[in-house]
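In this view, the complex is presented without one of its protein chains, the others remaining in place.
Just so it is clear, A and B label the chains in written order, and each chain counts residues from 1 on its own.
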Amino acid sequence: MAWYWQLLIVLGVLIAALTIAAGLIWYERRLLSLVQDRYGPNRVGPAGLLQVLADTVKIIFKEDWVPPFADRRVFVVAPSLVLITALLSFMVVPVAEGWVVIDLDIGLLFILAMSSLAVYSVVLAGWSSRSKYSLVGGLRAAAQMVSYEVFMGLSLIGVVALAGSFDLGDIVEAQEGLWYVVPQFVGFVVFLVAGLAETRRIPFDLTEAESELVAGYHTEYSGMKFGLFLVGEYVAITLFSALIATLFFGGWLGPWLPGVVWFLIKTFIFITLFILIRGTFPRPRYDQLMALGWKAMLPLSLLNLLITGAIVVARAG
Amino acid sequence: MASVSLEHALILAAILFAIGFAGLLTRRNLIVVLACIEIMLNAAGLAFVAAGARWGQADGQVMFLFVLAMAGAEVAVGLAIAIRFRQSLKGLDVDDADRMRG
Partner (left out) sequence: MTILFYIAAAVAVLATLLVVTRRNLVHALLYLVVSLFAVAVVFYTLGAPFVAALEVIVYAGAIMMLFVFAVMLLNLQAASPPRVPWTAWVGPAVLVGVLLAEVIYALTIETQPLAGAEVGATAVSEALYGPYVLAVELASMLLLAALVAATHVAARAREDQTAASVERGRAVLHGQGTASEPGVIVEEGDA
(Lines give C-alpha, C1' and ligand atoms only; values in the text may rest on other atoms or scores of the structure.)
Protein backbone atom coordinates (compact mmCIF):
# COMPACT_ATOMS: atom_id res chain seq x y z
CA MET A 1 0.00 0.00 0.00
CA ALA A 2 1.30 3.44 -0.91
CA TRP A 3 2.49 5.53 2.01
CA TYR A 4 0.19 8.48 1.23
CA TRP A 5 -2.83 6.18 1.26
CA GLN A 6 -1.69 4.88 4.66
CA LEU A 7 -1.25 8.44 5.94
CA LEU A 8 -4.68 9.38 4.62
CA ILE A 9 -6.29 6.51 6.52
CA VAL A 10 -4.43 7.42 9.73
CA LEU A 11 -5.47 11.06 9.53
CA GLY A 12 -8.97 10.15 8.41
CA VAL A 13 -9.57 7.79 11.34
CA LEU A 14 -8.02 10.20 13.84
CA ILE A 15 -9.96 13.24 12.67
CA ALA A 16 -13.20 11.30 12.22
CA ALA A 17 -12.96 9.81 15.73
CA LEU A 18 -12.31 13.20 17.32
CA THR A 19 -14.98 14.96 15.27
CA ILE A 20 -17.60 12.35 16.06
CA ALA A 21 -16.65 12.50 19.74
CA ALA A 22 -17.01 16.29 19.74
CA GLY A 23 -20.28 16.16 17.82
CA LEU A 24 -21.52 13.60 20.31
CA ILE A 25 -21.50 16.18 23.08
CA TRP A 26 -24.11 18.18 21.17
CA TYR A 27 -25.97 15.07 20.01
CA GLU A 28 -26.18 13.66 23.53
CA ARG A 29 -27.38 16.89 25.07
CA ARG A 30 -30.06 17.38 22.43
CA LEU A 31 -31.24 13.79 22.51
CA LEU A 32 -31.33 13.71 26.32
CA SER A 33 -33.35 16.92 26.26
CA LEU A 34 -35.79 15.28 23.87
CA VAL A 35 -36.11 12.31 26.23
CA GLN A 36 -36.65 14.65 29.18
CA ASP A 37 -39.10 16.89 27.31
CA ARG A 38 -37.02 20.07 27.16
CA TYR A 39 -35.04 21.94 24.48
CA GLY A 40 -31.37 21.57 25.38
CA PRO A 41 -28.70 23.80 23.84
CA ASN A 42 -30.31 25.58 20.87
CA ARG A 43 -28.87 29.13 20.94
CA VAL A 44 -25.36 28.98 19.47
CA GLY A 45 -25.53 28.47 15.72
CA PRO A 46 -28.16 26.45 13.84
CA ALA A 47 -29.95 24.11 16.28
CA GLY A 48 -27.20 24.82 18.82
CA LEU A 49 -24.58 23.04 16.74
CA LEU A 50 -21.85 25.55 17.58
CA GLN A 51 -22.38 24.98 21.31
CA VAL A 52 -19.54 22.45 21.21
CA LEU A 53 -17.18 25.07 19.79
CA ALA A 54 -18.19 27.59 22.45
CA ASP A 55 -17.71 24.99 25.18
CA THR A 56 -14.31 24.02 23.82
CA VAL A 57 -13.11 27.61 23.75
CA LYS A 58 -14.42 28.12 27.26
CA ILE A 59 -12.81 24.98 28.67
CA ILE A 60 -9.43 25.73 27.07
CA PHE A 61 -9.31 29.23 28.55
CA LYS A 62 -10.28 28.09 32.04
CA GLU A 63 -7.63 28.29 34.70
CA ASP A 64 -5.59 25.11 34.68
CA TRP A 65 -5.26 24.43 38.38
CA VAL A 66 -3.34 21.63 40.06
CA PRO A 67 -4.19 21.23 43.75
CA PRO A 68 -1.11 21.90 45.90
CA PHE A 69 -1.71 18.65 47.82
CA ALA A 70 -1.86 16.52 44.67
CA ASP A 71 0.85 14.19 43.39
CA ARG A 72 1.69 16.55 40.55
CA ARG A 73 3.33 14.28 37.98
CA VAL A 74 0.71 11.53 38.19
CA PHE A 75 -2.08 14.11 38.32
CA VAL A 76 -0.97 15.58 34.98
CA VAL A 77 -0.40 12.27 33.21
CA ALA A 78 -3.66 10.57 34.25
CA PRO A 79 -6.20 12.44 32.04
CA SER A 80 -4.22 11.94 28.84
CA LEU A 81 -4.15 8.16 29.32
CA VAL A 82 -7.90 7.75 28.84
CA LEU A 83 -7.84 9.56 25.49
CA ILE A 84 -4.64 7.87 24.28
CA THR A 85 -5.87 4.34 24.96
CA ALA A 86 -9.24 4.99 23.29
CA LEU A 87 -7.64 6.55 20.20
CA LEU A 88 -5.03 3.78 19.95
CA SER A 89 -7.81 1.19 19.95
CA PHE A 90 -9.21 2.78 16.77
CA MET A 91 -6.03 1.70 14.99
CA VAL A 92 -7.27 -1.86 14.54
CA VAL A 93 -10.94 -1.12 13.77
CA PRO A 94 -11.63 -1.60 10.04
CA VAL A 95 -13.82 1.23 8.71
CA ALA A 96 -14.35 -0.42 5.34
CA GLU A 97 -12.72 -3.23 3.40
CA GLY A 98 -8.98 -2.54 3.63
CA TRP A 99 -9.51 0.79 5.39
CA VAL A 100 -7.66 0.07 8.58
CA VAL A 101 -4.66 1.82 10.11
CA ILE A 102 -2.82 -1.36 11.03
CA ASP A 103 -3.90 -4.87 10.15
CA LEU A 104 -2.90 -6.58 13.37
CA ASP A 105 -3.28 -10.36 13.74
CA ILE A 106 -4.07 -9.91 17.41
CA GLY A 107 -6.39 -6.95 16.83
CA LEU A 108 -9.02 -7.94 19.37
CA LEU A 109 -6.40 -8.67 22.04
CA PHE A 110 -4.89 -5.26 21.34
CA ILE A 111 -8.25 -3.63 22.05
CA LEU A 112 -8.61 -5.62 25.28
CA ALA A 113 -5.09 -4.57 26.28
CA MET A 114 -5.87 -0.91 25.64
CA SER A 115 -9.13 -1.06 27.56
CA SER A 116 -7.34 -2.71 30.49
CA LEU A 117 -4.93 0.22 30.51
CA ALA A 118 -7.72 2.77 30.48
CA VAL A 119 -8.37 1.74 34.10
CA TYR A 120 -5.08 3.33 35.14
CA SER A 121 -6.25 6.73 33.99
CA VAL A 122 -9.24 6.73 36.33
CA VAL A 123 -7.49 5.06 39.24
CA LEU A 124 -4.43 7.29 39.10
CA ALA A 125 -6.59 10.39 38.75
CA GLY A 126 -8.44 9.30 41.88
CA TRP A 127 -5.29 8.52 43.80
CA SER A 128 -3.20 11.52 42.81
CA SER A 129 -5.95 14.02 43.69
CA ARG A 130 -5.55 13.20 47.40
CA SER A 131 -9.21 13.84 48.03
CA LYS A 132 -11.53 11.33 49.64
CA TYR A 133 -14.18 11.62 46.94
CA SER A 134 -11.64 11.12 44.20
CA LEU A 135 -10.11 8.17 46.03
CA VAL A 136 -13.45 6.42 46.52
CA GLY A 137 -14.30 7.06 42.87
CA GLY A 138 -10.95 5.65 41.79
CA LEU A 139 -11.34 2.55 43.98
CA ARG A 140 -14.82 1.90 42.61
CA ALA A 141 -13.51 2.34 39.07
CA ALA A 142 -10.69 -0.13 39.68
CA ALA A 143 -12.97 -2.88 40.96
CA GLN A 144 -15.72 -2.20 38.41
CA MET A 145 -13.56 -1.97 35.31
CA VAL A 146 -11.27 -4.89 36.15
CA SER A 147 -14.32 -7.09 36.85
CA TYR A 148 -16.21 -6.13 33.71
CA GLU A 149 -13.10 -6.57 31.59
CA VAL A 150 -13.24 -10.27 32.43
CA PHE A 151 -16.77 -10.60 31.03
CA MET A 152 -15.93 -8.43 28.05
CA GLY A 153 -13.05 -10.73 27.12
CA LEU A 154 -15.13 -13.86 27.68
CA SER A 155 -18.07 -12.57 25.65
CA LEU A 156 -15.77 -11.91 22.69
CA ILE A 157 -14.20 -15.37 22.71
CA GLY A 158 -17.43 -16.77 21.20
CA VAL A 159 -17.04 -14.42 18.22
CA VAL A 160 -13.37 -15.36 17.92
CA ALA A 161 -14.24 -19.07 18.02
CA LEU A 162 -16.78 -18.67 15.20
CA ALA A 163 -14.55 -16.48 13.02
CA GLY A 164 -11.35 -18.36 13.85
CA SER A 165 -9.32 -15.15 14.06
CA PHE A 166 -8.46 -12.22 16.33
CA ASP A 167 -8.22 -9.97 13.27
CA LEU A 168 -11.22 -7.62 13.09
CA GLY A 169 -11.15 -7.58 9.29
CA ASP A 170 -11.39 -11.39 9.20
CA ILE A 171 -14.21 -11.29 11.75
CA VAL A 172 -16.24 -8.92 9.55
CA GLU A 173 -15.63 -11.05 6.46
CA ALA A 174 -16.73 -14.16 8.34
CA GLN A 175 -20.13 -12.49 8.88
CA GLU A 176 -20.87 -12.40 5.15
CA GLY A 177 -23.75 -14.88 5.46
CA LEU A 178 -25.07 -14.18 8.96
CA TRP A 179 -24.37 -11.40 11.44
CA TYR A 180 -22.90 -12.71 14.67
CA VAL A 181 -25.63 -11.05 16.71
CA VAL A 182 -27.83 -14.05 15.86
CA PRO A 183 -25.61 -16.95 16.98
CA GLN A 184 -23.88 -14.82 19.64
CA PHE A 185 -26.85 -12.94 21.07
CA VAL A 186 -25.79 -13.64 24.67
CA GLY A 187 -22.27 -12.50 23.84
CA PHE A 188 -23.71 -9.30 22.36
CA VAL A 189 -25.75 -8.53 25.47
CA VAL A 190 -22.81 -9.19 27.80
CA PHE A 191 -20.52 -7.09 25.62
CA LEU A 192 -23.00 -4.22 25.59
CA VAL A 193 -23.29 -4.23 29.38
CA ALA A 194 -19.53 -4.57 29.80
CA GLY A 195 -19.05 -1.71 27.33
CA LEU A 196 -21.33 0.49 29.43
CA ALA A 197 -19.34 -0.41 32.52
CA GLU A 198 -15.97 0.15 30.81
CA THR A 199 -16.96 3.60 29.58
CA ARG A 200 -18.40 4.37 33.06
CA ARG A 201 -21.69 5.57 31.61
CA ILE A 202 -25.02 5.73 33.40
CA PRO A 203 -26.22 3.30 34.76
CA PHE A 204 -22.65 2.25 35.66
CA ASP A 205 -21.23 5.67 36.52
CA LEU A 206 -20.76 4.93 40.21
CA THR A 207 -17.20 6.17 39.83
CA GLU A 208 -18.51 9.72 39.46
CA ALA A 209 -21.90 9.41 41.17
CA GLU A 210 -22.61 13.09 41.74
CA SER A 211 -25.15 12.52 44.49
CA GLU A 212 -22.59 10.90 46.76
CA LEU A 213 -19.09 11.57 45.44
CA VAL A 214 -19.27 15.17 44.10
CA ALA A 215 -17.75 14.16 40.76
CA GLY A 216 -15.84 11.02 41.70
CA TYR A 217 -12.36 10.59 40.33
CA HIS A 218 -12.28 13.94 38.48
CA THR A 219 -13.48 16.08 41.39
CA GLU A 220 -10.19 17.99 41.55
CA TYR A 221 -9.77 18.42 37.81
CA SER A 222 -10.48 21.61 35.94
CA GLY A 223 -9.89 23.20 32.56
CA MET A 224 -8.60 21.09 29.71
CA LYS A 225 -7.54 18.25 32.01
CA PHE A 226 -11.21 17.75 32.83
CA GLY A 227 -11.91 18.25 29.13
CA LEU A 228 -9.64 15.31 28.33
CA PHE A 229 -11.71 13.05 30.58
CA LEU A 230 -14.85 14.28 28.84
CA VAL A 231 -13.49 13.81 25.30
CA GLY A 232 -11.98 10.48 26.33
CA GLU A 233 -15.40 9.29 27.48
CA TYR A 234 -17.02 10.24 24.16
CA VAL A 235 -14.21 8.66 22.14
CA ALA A 236 -14.68 5.51 24.22
CA ILE A 237 -18.42 5.51 23.48
CA THR A 238 -17.70 5.88 19.76
CA LEU A 239 -15.15 3.08 20.03
CA PHE A 240 -17.52 0.68 21.76
CA SER A 241 -20.32 1.46 19.27
CA ALA A 242 -17.90 0.84 16.40
CA LEU A 243 -16.80 -2.41 18.05
CA ILE A 244 -20.37 -3.64 18.48
CA ALA A 245 -21.07 -2.81 14.84
CA THR A 246 -17.89 -4.58 13.74
CA LEU A 247 -18.08 -7.68 15.90
CA PHE A 248 -21.80 -8.40 15.97
CA PHE A 249 -23.44 -6.48 13.11
CA GLY A 250 -21.19 -7.15 10.14
CA GLY A 251 -19.14 -3.93 10.17
CA TRP A 252 -18.97 -2.52 6.65
CA LEU A 253 -21.14 -5.29 5.12
CA GLY A 254 -24.46 -4.24 3.63
CA PRO A 255 -26.20 -3.91 0.28
CA TRP A 256 -26.20 -0.92 -2.18
CA LEU A 257 -24.38 1.67 -0.07
CA PRO A 258 -20.55 1.79 0.19
CA GLY A 259 -18.94 0.09 3.19
CA VAL A 260 -18.01 3.25 5.08
CA VAL A 261 -21.60 4.47 5.04
CA TRP A 262 -22.88 1.19 6.44
CA PHE A 263 -20.22 1.23 9.12
CA LEU A 264 -21.11 4.79 10.13
CA ILE A 265 -24.86 4.07 10.13
CA LYS A 266 -24.42 1.04 12.39
CA THR A 267 -22.06 2.91 14.68
CA PHE A 268 -24.50 5.80 15.03
CA ILE A 269 -27.35 3.46 15.88
CA PHE A 270 -25.36 2.13 18.83
CA ILE A 271 -24.20 5.57 19.91
CA THR A 272 -27.89 6.53 20.04
CA LEU A 273 -28.60 3.40 22.04
CA PHE A 274 -25.88 4.36 24.55
CA ILE A 275 -27.42 7.81 24.96
CA LEU A 276 -30.98 6.49 25.28
CA ILE A 277 -29.79 4.06 27.97
CA ARG A 278 -28.38 7.06 29.82
CA GLY A 279 -31.77 8.74 29.59
CA THR A 280 -33.72 5.77 30.89
CA PHE A 281 -31.89 3.72 33.51
CA PRO A 282 -31.39 4.54 37.17
CA ARG A 283 -28.06 4.05 38.86
CA PRO A 284 -27.77 0.78 40.85
CA ARG A 285 -26.08 0.45 44.24
CA TYR A 286 -22.42 -0.53 44.13
CA ASP A 287 -22.94 -4.04 45.52
CA GLN A 288 -25.76 -4.58 43.00
CA LEU A 289 -23.36 -3.65 40.23
CA MET A 290 -20.76 -6.17 41.38
CA ALA A 291 -23.41 -8.84 41.98
CA LEU A 292 -24.76 -8.33 38.44
CA GLY A 293 -21.26 -8.81 37.12
CA TRP A 294 -20.14 -11.87 39.03
CA LYS A 295 -23.49 -13.60 39.50
CA ALA A 296 -25.19 -12.95 36.15
CA MET A 297 -22.67 -11.84 33.52
CA LEU A 298 -19.92 -14.34 34.35
CA PRO A 299 -22.11 -17.50 34.33
CA LEU A 300 -23.91 -16.25 31.20
CA SER A 301 -20.73 -15.63 29.25
CA LEU A 302 -19.18 -18.91 30.40
CA LEU A 303 -22.30 -20.83 29.35
CA ASN A 304 -22.30 -19.01 26.03
CA LEU A 305 -18.65 -19.92 25.55
CA LEU A 306 -19.30 -23.58 26.39
CA ILE A 307 -22.20 -23.92 23.94
CA THR A 308 -20.40 -22.02 21.18
CA GLY A 309 -17.33 -24.17 21.66
CA ALA A 310 -19.37 -27.36 21.53
CA ILE A 311 -21.09 -26.26 18.30
CA VAL A 312 -17.81 -25.24 16.67
CA VAL A 313 -16.22 -28.58 17.59
CA ALA A 314 -19.27 -30.54 16.44
CA ARG A 315 -19.34 -28.71 13.10
CA ALA A 316 -15.64 -29.33 12.55
CA GLY A 317 -16.41 -33.03 12.98
CA MET B 1 11.66 -11.06 11.05
CA ALA B 2 13.63 -11.18 14.27
CA SER B 3 17.35 -10.92 13.86
CA VAL B 4 18.09 -10.64 17.56
CA SER B 5 20.32 -13.41 18.86
CA LEU B 6 19.07 -15.75 21.58
CA GLU B 7 21.91 -14.67 23.87
CA HIS B 8 20.89 -11.04 23.89
CA ALA B 9 17.36 -11.92 24.90
CA LEU B 10 18.69 -14.21 27.64
CA ILE B 11 21.10 -11.53 28.85
CA LEU B 12 18.18 -9.11 29.12
CA ALA B 13 16.31 -11.70 31.17
CA ALA B 14 19.38 -12.16 33.38
CA ILE B 15 19.77 -8.42 33.95
CA LEU B 16 16.09 -8.03 34.88
CA PHE B 17 16.30 -11.02 37.19
CA ALA B 18 19.44 -9.63 38.84
CA ILE B 19 17.84 -6.23 39.45
CA GLY B 20 14.79 -7.90 40.96
CA PHE B 21 16.98 -10.13 43.11
CA ALA B 22 19.07 -7.23 44.40
CA GLY B 23 15.88 -5.36 45.24
CA LEU B 24 14.47 -8.40 47.00
CA LEU B 25 17.57 -8.67 49.20
CA THR B 26 17.77 -4.98 50.01
CA ARG B 27 14.33 -3.42 50.25
CA ARG B 28 12.28 -3.84 53.42
CA ASN B 29 8.90 -2.67 52.14
CA LEU B 30 6.66 -5.73 51.76
CA ILE B 31 4.93 -4.38 48.65
CA VAL B 32 8.25 -3.65 46.94
CA VAL B 33 9.45 -7.13 47.90
CA LEU B 34 6.37 -8.59 46.18
CA ALA B 35 6.99 -6.37 43.15
CA CYS B 36 10.59 -7.63 43.02
CA ILE B 37 9.31 -11.21 42.95
CA GLU B 38 7.10 -10.17 40.03
CA ILE B 39 10.14 -8.75 38.23
CA MET B 40 12.00 -12.03 38.72
CA LEU B 41 9.05 -14.14 37.55
CA ASN B 42 8.67 -11.93 34.51
CA ALA B 43 12.36 -12.29 33.71
CA ALA B 44 12.03 -16.07 33.95
CA GLY B 45 9.06 -15.87 31.58
CA LEU B 46 11.13 -13.80 29.17
CA ALA B 47 13.81 -16.51 29.18
CA PHE B 48 11.12 -19.11 28.37
CA VAL B 49 9.72 -17.08 25.48
CA ALA B 50 13.21 -16.40 24.11
CA ALA B 51 14.05 -20.11 24.26
CA GLY B 52 10.77 -20.92 22.49
CA ALA B 53 11.55 -18.33 19.82
CA ARG B 54 14.96 -19.93 19.26
CA TRP B 55 13.30 -23.06 17.87
CA GLY B 56 10.15 -21.46 16.56
CA GLN B 57 8.07 -23.56 18.93
CA ALA B 58 5.01 -22.60 20.97
CA ASP B 59 6.20 -24.36 24.14
CA GLY B 60 8.08 -21.33 25.42
CA GLN B 61 4.97 -19.19 25.22
CA VAL B 62 2.90 -21.91 26.90
CA MET B 63 5.37 -21.90 29.80
CA PHE B 64 5.05 -18.12 30.00
CA LEU B 65 1.29 -18.51 30.37
CA PHE B 66 1.86 -20.81 33.35
CA VAL B 67 4.27 -18.28 34.84
CA LEU B 68 1.50 -15.71 34.38
CA ALA B 69 -1.03 -17.88 36.22
CA MET B 70 1.47 -18.48 39.01
CA ALA B 71 2.22 -14.76 39.29
CA GLY B 72 -1.50 -14.08 39.62
CA ALA B 73 -1.87 -16.65 42.39
CA GLU B 74 1.23 -15.35 44.17
CA VAL B 75 0.05 -11.75 44.08
CA ALA B 76 -3.41 -12.61 45.38
CA VAL B 77 -2.02 -14.44 48.42
CA GLY B 78 0.86 -11.99 48.85
CA LEU B 79 -1.39 -8.95 48.96
CA ALA B 80 -3.79 -10.67 51.35
CA ILE B 81 -0.81 -11.29 53.64
CA ALA B 82 0.20 -7.64 53.19
CA ILE B 83 -3.25 -6.57 54.40
CA ARG B 84 -2.90 -8.79 57.50
CA PHE B 85 0.63 -7.56 58.01
CA ARG B 86 -0.46 -3.94 57.85
CA GLN B 87 -3.19 -4.49 60.41
CA SER B 88 -1.31 -6.56 62.95
CA LEU B 89 2.10 -4.84 62.78
CA LYS B 90 0.96 -1.31 61.81
CA GLY B 91 3.59 -1.09 59.10
CA LEU B 92 5.05 -2.79 56.07
CA ASP B 93 8.62 -3.39 57.23
CA VAL B 94 9.39 -7.06 56.62
CA ASP B 95 12.02 -6.95 59.36
CA ASP B 96 9.25 -6.38 61.91
CA ALA B 97 7.92 -9.88 61.31
CA ASP B 98 10.56 -11.59 63.44
CA ARG B 99 8.35 -13.02 66.16
CA MET B 100 9.35 -16.54 65.11
CA ARG B 101 13.04 -15.83 65.64
CA GLY B 102 14.58 -18.46 67.91
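The rule we apply is simple: contacts are C-beta pairs under 8 Å (C-beta built on N, C-alpha and C of every residue); 3 or more make two chains touch, one makes a residue touch a chain.
It should be emphasised that the depicted structure is a prediction, and the values quoted were computed from it without experimental measurement.
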Practice item. Check the options A:A54, A:V76 or A:A143 and report the residue that touches the missing chain. Key: A:A143
**Study point:** Touching the absent chain when the full complex is considered, from A:F90, A:Y120, A:Y133 or A:F188
**Key:** A:Y120
Check your understanding: Taking the full complex into account, what residues of subunit B touch the chain not shown?
Key -> 1-12, 14-16, 18-23, 25-29, 31-32, 34-36, 38-39, 42, 45-46, 49-50, 52-62, 64-66, 68-77, 79-84, 86-88, 90-93, 95-96
Review point. Contacts of subunit A with the missing chain: which residues?
Key: 69, 71, 73-74, 104-106, 109-110, 112-113, 116-117, 119-120, 123-124, 126-127, 130, 135, 138-139, 142-143, 146, 149, 153, 166
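In this text, only the chains that are shown with their structure count from here on.
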Check your understanding: Approximately how many whole Å separate the CA-defined centres of subunit A and subunit B?
Key -> 33
